[in-house]
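Taken from a larger complex, these chains appear in their original positions, while the remainder are omitted.
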Amino acid sequence: MRSERCVQALNGGLHEAFERRDDVYLIGEDLLDPYGGAFKVSQGLSDRWPERVITTPISEASLFGVAAGMALRGYRPVLEIMFGDFIALGFDQIINGISKFREMYDDQVTLPLVVRTPMGGRRGYGPTHSQSLEKLLMGVPNIRVVAASEYHDLRAMTHAAIDDDEPVFLIENKLMYGRPNRRPENGYIDELSVREGSGTYPALTLSGNDFGEAAATIVTYGGMLPIAVEAATELILEHEVFCEIVVLGELLPLDLAPILESVGRTGALITAEEGTLTAGIGAEITAQVTEAAWGQLRRPVRRVAANDGVIPSAPNLENMMLPGAGEVRDAVLALDPAAV
Amino acid sequence: MTSDLARFYQQMYVIRRLEETLLEMFSAGEINGTTHTCIGQEATAAGVISHLDSERDVIFSNHRCHGHYVAFTDDVEGLIAEVTGRTTGTCGGKGGSQHLCRGNFYSNGIQGSIVPVATGIALAERERKSGAVTTVFIGDGTLGQGALYECLNMASLWRLPLMVVVENNHYAQSTPEELAVSGSISARAAAFGIPTAEITTTDVEEIHATAGSAVERIRATGEPFFMVLDTYRFSPHSKGDDTRDPAEIEARRASSDPIALIADRLDPELRADIEQAAERRVADAREAALAAPVAGAVQA
């Protein structure tokens, strides 16, 4: 069976959720059919449920608050933010509203809303349309940050986010949309064996040698998954070095168990993310893993990430700035220089 | 059955005494943090909120929310307990003065950012067909926040049962209206196709009449309304310095104290009863709060 593309899986998940629950609403810009959202994840919804799809003016700052208001009153709004870069406009609502209401109102309310948004570069969209800003959400208590990847069950992830009673930021990726949404068959995706974690947004752990001896764990998520797989494949084929890859589903609260489990086997950790290095998701992972697995780490955690700076429009400049398979590979090789 | 007038007087008097008491309690060190009293502005709370049904309608208020809270919920006890950090407080002591929630009442301390949330609530209530009117209270200074205009646009486009009430007390903290508000306040809403009303009295009966037409219109059409009410605060912005001209404050106190304005319209005996009951209620609430368990006092 040919897999559906990720955009279809996400879209399918939304259609199913709209069928299943009548408290689900979609709000955002340019949602109406036939347009169906800038990245087409929302296609077909407004034709089927014209009253539950609300296309909006360009007013991101307020849209976060509108979603919060609906959620306070018992609905399950899904807010589509056209480009992830625009979540910056909603930070006040996120920090001083959405993440506060439940706890500061002493648990009298819940905020079951989902913010869906595509992050990531490599399309030449330039400095304000290419960022991976999910790192900035990691410091906000009382929200969840969930990362879609092409190996996750994206239909299930959409349902889970909508059913969640906490505010969920569902981070998608622009390049992911067009790729097949692969799922393990008999425990494998291609040559990689896959273990699926537990929890609502399970992590996936991939191994090229059926969880035999491995030199390192690469923890990653979202749009970096194929890059990590490319690096791991090259390491096997050209260097006979095996790695495990942990593909996180939930970034916040950080799903530490599968990382520790893998590090318990490998003794070394690389974090790989597309956002800029400083204060990235790798920093928090490093801090938690270093404390929890102190005796097990042979070497300090290495972080692979984008250079701290602007993402240029020109393709070569953009490629130089964003982390690629080469950087992931080199980070693994640098762990044990003697071993290579 | 109590007359509207008696009810207004009762509400305003309770709010006044409550807030005077809060200021006393501050000085006595019984409260820490901050508080923004609406002393002088009680008529906007009483006049508008008397048209709302706390079982159905929704209010989102701001930093200066005590009057709205009490007029809507009648929960003097929960409020005093909240600002004194008691487990019996409205939000168990977590929210404090400007972050209240009870039933259909909410408040938050970020100027302007409450309007989008109120807009979402109005949208939800429209979808639920509850017939609720959602009211959001903002000050003149909050007209500076862009989120307001984003929401006026959406409320108009989507025909939301949202009432925006501007309590124009002519100052934002230390900043007089003329340094912060250009052009015309009502024209700002009218430009988005929203009907408006503006009145320049602190007489609660007049406010009540204007608000009545507004609420009726919203209930009948399901469409938003924008109301600008003139008012004045007699006490400082929060607890500290007041840089306004004392003569101006005195003049407004003399001319437009909403409680004094209607006092003579009431039967003196009824009035005395109301005042005594209010005094007692606030004093009892203070005592009860201070006797209640301090939030977080015993650690698990």
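A and B label the chains in the order they appear, each numbered from 1.
Basically, contacts are C-beta pairs under 8 Å (C-beta built on N, C-alpha and C of every residue); 3 or more make two chains touch, one makes a residue touch a chain.
In this text the structure is predicted, and so the values were computed from the model without any measurement.
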A student checking the file should find the full complex to be A x2, B x2
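Keep in mind that, in the parts below, only the chains that are shown with their structure count from here on.
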What whole-number Å value describes the gap between the mean CA coordinates of subunit A and subunit B?
-> 42
Of all residues in subunit A, which touch subunit B in the complex?
-> 25, 51, 54, 56-57, 59, 61-75, 77, 92-93, 96-97, 100-101, 103-106, 108-109
In the complex, go through subunit B and note every residue touching subunit A.
-> 58, 90-92, 94-95, 99, 101-102, 106, 108, 110, 113, 115-125, 127-128, 146-147, 150-151, 153-154, 157-158
